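Heads up, one of the protein chains got dropped from this complex, but the rest are sitting where they should.
Let's turn to subunit A:
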Amino acid sequence: MAKDLQVGVLSLQGSVEEHRSMLGKIKNVKPIEVKSLTALESVNGIILPGGESTTISKLLIEFGLFEPLKQRIKQGLPVWGTCAGMILLAKDVIGENPHLGLMDITVRRNAYGRQINSFTVSENIPALSEQRIELPFIRAPWIENVGKDVEVLCSLNKHIVAAKERNMLVTSFHPELTDCLAVHQYFIEKMIRAVENNK
């Protein structure tokens, strides 16, 4: 029997419960609340949820989690950033200083505008799922540029909204707000399980 995977959700602010409840529906996965060093060290992969990137970034720094998280991701810890999580991972954020600065992408915050411009759309993303998936965009960012090692997984009207670079996955949208487990399953099977099987 496969060993339970400990999948962390950075639990400082934002769509934490939503991600944890999605993870809880997947077999052999144990969702872990990450807001301490001990918890961070115990996980096989981590989700950086939606929320406010400025808030989450400040709390990471204040509580001494910023550098350890950065180091673990650098060493290959699988990570998936949704919305604010994408902003945290980006090497470049237009108009402000980057946060973790790990992924070779340039991100524009609130790219679609204010809440009145938030939207949802159903798309086919063959890299992530065989079925069409619903993509809610909430005051979402998009990716303006990617480095040469970044694989673009989905573009919407010429803007990149999902991408992958080695152990890092980012989406502008929020699968945790839908009923569809496909992206969570992709992250677990293709990104975490793949690393664990190679150990």
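Structural remarks
The working rule: a residue touches a chain if its C-beta (ideal position, glycine included) is under 8 Å from a C-beta of that chain, and two chains touch if they have at least 3 such contacts; residues count from 1.
Here is the rule we go by: contacts and distances are computed from a predicted model.
The complex appears with one chain absent; UniProt names that chain "Pyridoxal 5'-phosphate synthase subunit PdxS" among the candidates "Pyridoxal 5'-phosphate synthase subunit PdxS", "FMN reductase", "ABC transporter permease" or "Sarcosine oxidase subunit delta".
The residue from A:42, A:55 or A:71 that touches the chain not shown here is A:55. Within the complete assembly, A:115 is the residue of A:75, A:115, A:157 or A:198 that touches the hidden chain. Take subunit A: the residues that touch the chain left off the picture are 11-18, 35, 50-52, 54-55, 58-59, 62-63, 83-84, 96, 109-110, 113-116, 118-120, 136, 138-139, 174, 177.
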